[in-house]
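Here is the structure we will look at, set down as structure tokens.
One chain of protein is taken out of this complex; the other chains stay put.
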Amino acid sequence: MNHSSIIRASALEYVRGVTSGEFTAEEFLSETLSRVGEAETRYHAYLRVEDSQRLLARAREVDRGIKSGQKVGLLAGMPVSIKDNICMRGSRTTCGSRMLEGFVAPYDATAVSRLHAEGAIIVAKANMDEFAMGLSTEFSAYGPSRNPWNTEYVPGGSSGGSAVAAAAFECVASLGSDTGGSVRNPASFCSVVGYKPTYGLVSRHGLVSYANSIEQIGPIARTVSDAALVLGVIAGRDEHDDTTADAAADDYLEGIEGGVEGMRVGIVDEMTEGADPEVARAVARAAGDLEAAGASCERISLDMVGYSVPSYYTITAAEAASNLARYDNLRYGYDLPTDGYEFNSYVAEARGRFGPEVTRRMILGGYVSSAGHAGRYYLKALKVRAKLTREVADAFASSYDILMAPTVPILPFRIGEKSDDPVSLFMVDLNTVTANLTRRPAVSVPYAVSAGGLPIGIQMMADSMQDKTLLRAARALERKRPPLPEVPD
Amino acid sequence: MPPRLITTLAIPQSGLVTEEEIESVSKLVRIKVVDHREHVEKVRDMINFFEMLDSAGVEDDELVMDDVHVSQLREDVHEPFGGLSGYVRQYRDGYVRVPNMS
Partner (left out) sequence: MSGSGRGAGGAAGGAAPRPVIGLEIHCQMTSLKSKLFCPCRADYRGMAPNENVCPVCMGMPGTLPRLNAEAVRRGTMIAMALGCAIPERISFFRKNYFYPDLPKNFQITQLDMYGDTSIGGRGSVLVGGRTVGIRRVQLEEDPGRMIYEGASVQNRISLVDYNRAGTPLVEIVTEPDFEGPRQLRLFLQMLSDMVGNLGVCNPALEGAMRADANVSLEGGNRVEIKNISSFHDLEKAVVFEIARQEAQHSRGLEVAQETRHWDAARKITAPSRLKEEEKGYRYLLEADIPWVRIDAETVESLKSRMPESVSEKRERFVSRHMIPPQVADVLSSDKMYSDLFDAARTDKNARELANIITTDLMGLAMASSAAAAAPAAARDDVGGDAQKKKHDDPASDVIRVDGLRELADAVASGQMARNSAKQALHEMAKTGKSFAEVSSEMDLGLISDESELLGVVRSVISEEPQAAKQAYSNPNTVNYLVGKVMQKTRGKADPQVTLELLKRCLLGD
């Protein structure tokens, strides 16, 4: 591996290279930082890059540790980035919003402290749709990120910055958050792996809430094994999050090469039949690959999937209106003096800084959960979620190890193409929201590139806490798929 | 060619939601509606879309919730946080100043 290409290393290659002395953590970081400087002029993956001198000092510390045989953690100075809705003590956390322009986090998210504990170096906060509401990163208050496969196109979202950064070698891996596909969608659009864990596997402490009942922090990386490595670092019970599963830390790489021999894979009709023809063909070929590897694939119909999107938007809007209510600019936030304002008018004025998409969803959430309408919308959406969960649980219990579909039924679209039509954008979420609503783990695996040069990802979903099975199947598909072209640069 | 999915899921607009309702909800969530089309009309379209939940046939369904045993919860121990003052906007003597209630 020559000097200029070391930053293309996978996470596993990085760990092997740095611990064996093939390169130093400082060299790798310094190469990464110069790559960031050059790539950011085109992609805008990051909102803020941390102070490079301090980062390099940390890398040198890791190098000294390696030389002297000390413990340097599983990630051994690996440059990673995190979505800007994940808190890091003393660092700004804006959630891609002007509302939190001045907010400095007073504590570390659990995912961040666990990354640090394993020697990761967090180089930057990644761009995102404002408060994670969106699937194109166009709704960032700080300008959109661009798809490295074609900068005229969106990178997907809401963790668009994280996916771009991983795809364009601006870090080895990144943390995103997935409320309805926000890790998997941009991973699919940028041809990287995006992993949404079982709800409760990864602590949400320090993840700024959008729709807290369904979202999870998840890794975005260039290979399935890299995602598994990072997942192992951040997963496990956390006393700061009562919703975390009672699961000890685990090695998610263990058994990942086990293959899919004997696995039963269901291809979900409702998520496939209306898809773009190129996308649908990719799913068919992926099924063939898995069969060749010893799995059995068949079509399955899940009736409730048709109701998943309105249920998803109702629940997320209601929860968003509640979660974002705290941003009244009184205790922290940006500079807006209170003089001359009455309380309610001040809060309404201060909240004028929310962008239009967030504003709309809060109004929507207020409406669907209001005293007069909660029964018709919010409660009904919860019941749809319950019924969908039962349907999916039954499918796993009776017949399938894996449910498969395109991650997104359409190809990446141009910047500006859909941003004005919320209802049609809803449909982009169709295949991803079911995993969130049912709290199942799901992953997007890069599978092909369209004739027009745009990535296509395959989504796989497994039953609750079957994250290792899911990673094993994803790894099998990754191994079997036809070779992918390199990302253009 | 637009994917079929999007057209099949397009929902008839019943128009039951009034703009006045949306404006009053905006006040409840402390949002100033400046651009009427941007907010009120788009929200109405979205709510109309949600009406398809009516046909999901879930009236008799029960909610499914995760649970934990009381012994899994945090035990009652005091631990001061310390060091929050630099992150909170202070008026004087540690107080946070807020606009007067009408």
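In order of appearance the chains are A and B, and numbering begins at 1 in each one.
Please note the rule applied: a residue touches a chain if its C-beta (ideal position, glycine included) is under 8 Å from a C-beta of that chain, and two chains touch if they have at least 3 such contacts.
Worth saying up front: this structure is predicted, and the values here are computed from it rather than measured.
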Listed residues A:R146, A:R204 or A:K468, member touching the removed chain: A:R204
In the complete assembly, which of A:D63, A:D328 or A:D401 touches the absent chain? A:D328
Touch criterion as defined above, residue of A:A109, A:A163 or A:A221 at the omitted chain: A:A109
Touching the left-out chain: which of A:V49, A:A247 or A:A374? A:A374
Of A:S30, A:S296, A:N344 or A:S450, the residue touching the omitted chain is A:N344
Spell out, residue by residue, where the missing chain touches subunit B. 27-28, 30, 63, 65-71, 73-81, 84-85, 87-88, 90-91, 93-101
In the whole complex, what residues of subunit A lie against the chain that is missing from view? 85-87, 93, 95, 100, 103, 105-107, 109, 204-209, 212-213, 239-243, 318-319, 321-322, 325-326, 328, 330-332, 343-344, 347, 366, 369-372, 374, 378-379, 382
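Simple rule for what comes next: only the chains that are shown with their structure count from here on.
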Inter-chain centre distance, subunit A versus subunit B - centres from mean C-alpha coordinates, in Å: 21
Could you please specify the touching residues of subunit A with respect to subunit B in the complex? 104-106, 200, 239, 242-243, 246, 273-276, 304, 306-307, 309-311, 313-314, 321, 325, 328, 330-333, 338, 341-349, 351-352, 354, 356, 359-360, 362-368, 370, 376-377, 380-387, 389-390, 409-410, 422-424, 426-427, 430
Contacts from subunit B onto subunit A in the complex sit at residues 3-6, 8-10, 17, 21-22, 25-35, 38-39, 42-43, 45-47, 49-50, 52-54, 56, 58-59, 61-64, 66, 68, 72-74, 83-84, 86-89, 96-102
